[in-house]
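Here the complex is missing one protein chain, while the rest keep their positions.
Note that the chains take the letters A, B and C in the order they are written out, and that residue 1 is the start of every chain.
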């Protein structure tokens, strides 16, 4: 194990390892734009198969994008961390072809639990959803051969 | 318009119309098992492309399943109704091959807003998530040529 | 310690011990109507000092009533258990003189965490709020000389 890795390098290595196994992110075309300790930014383009019966992006997929930013942010210390729960407020619809970006940052971590706020914006900078996730750290580390960081 | 349709017939016609345009539901293989005024039940099988970087069903897709039960339930009166927001508690993981069922029912409707509770269970009857959705009725009806019901 | 106490007796002894120290419940006039393992029911009468600037019961005090039902329900096993978080939906106002009842029951407990649903109704049986609380068990027991129950 490389004990000389910086927190940023650990976050990047962890995200790369997670993404390689994250079939959901891959099949939805999620792109990881930025990763840092406690932070992540991803985007996706709203495809035809992401549209619901009202001709707008399915709220579940907006949630999935936000939840992914949450997951990459809260796992960035290389401790396996899962969602206990989350809430989302839908502020404006996503439309076919829109590029939606989820930016997530840590608000609080104490012991095994954390709170993360994620904002989803469209290509015009309009906020379309606000998401808050509650994390819980379980046993194990996300990628092998990479140090963990205690928060 | 057929004014003699029962509320159950209206719910069924509305759901059929919605599903035909719901590309997300179709691409995720969601199956609508039951629809009634203010109620819906759907299931999905956890596929390889629904698994995340921790080898469990992506929480966003469990949310999407629950959110879909919510959507079919709150649109069952044929008034276009969207999600204002929702919260979800994740109680147990979904695994590859699991059959997850979301059962949604109305808790309250007053004026344009409503609250719906959705429970997600697996094939063993274990509850894996609890979802609560807040709906908002906007203008328009979901399918044409079918009456609407005022709640 | 009396090891022969039933779960119901443990729940009652725990609630009595909690209430004796619960200055908030006492000052708001909360009355504990029913306690059982994982369940609690309390009521309060809306007083002049519980009314806000819109002449209706302050939402914070409706929350406090519901949160108290949650607290008595989740502590009923005599393990000290605190709220991690909660959400509430306000469905109808409470008015001066109304008698509001909060009925709480456990939806899920696994390890240290639990989910509880609380419904608040008025004297006419109308639901005025829906509350969902997330509990976390910490060290210690609520009352001494009374057994604890593992969930």
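Just so we're on the same page, contacts are C-beta pairs under 8 Å (C-beta built on N, C-alpha and C of every residue); 3 or more make two chains touch, one makes a residue touch a chain.
Predicted, not measured: the structure shown is a model, and the values here were computed from it.
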Among C:10, C:40 or C:61, the residue in touch with the chain that has been omitted: C:61
Chain C, residues in touch with the chain not shown (by the definition above): 17-27, 48-55, 58-61, 63-68, 71, 75, 80, 82-90, 93, 142
Absent-chain interface as seen on chain B, which is shown: 84-85, 87, 113, 134, 136
Absent-chain interface as seen on chain A, which is shown: 87, 89, 91-92, 107-108, 110, 115, 127, 130, 132, 134
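Here is the rule we use: only the chains that are shown with their structure count from here on.
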Copy pair chain B, chain C: interface residue numbering same or different (half cut): same
Rounded Å distance, chain A centre to chain C centre (Cα mean): 34
Averaged-CA centre spacing for the pair chain B and chain A, given as whole angstrom: 24
Where chain B and chain C are represented by their mean Cα positions, the distance between them in whole Å: 31
Multi-partner residues of chain C (at least 2 other chains): 87, 134
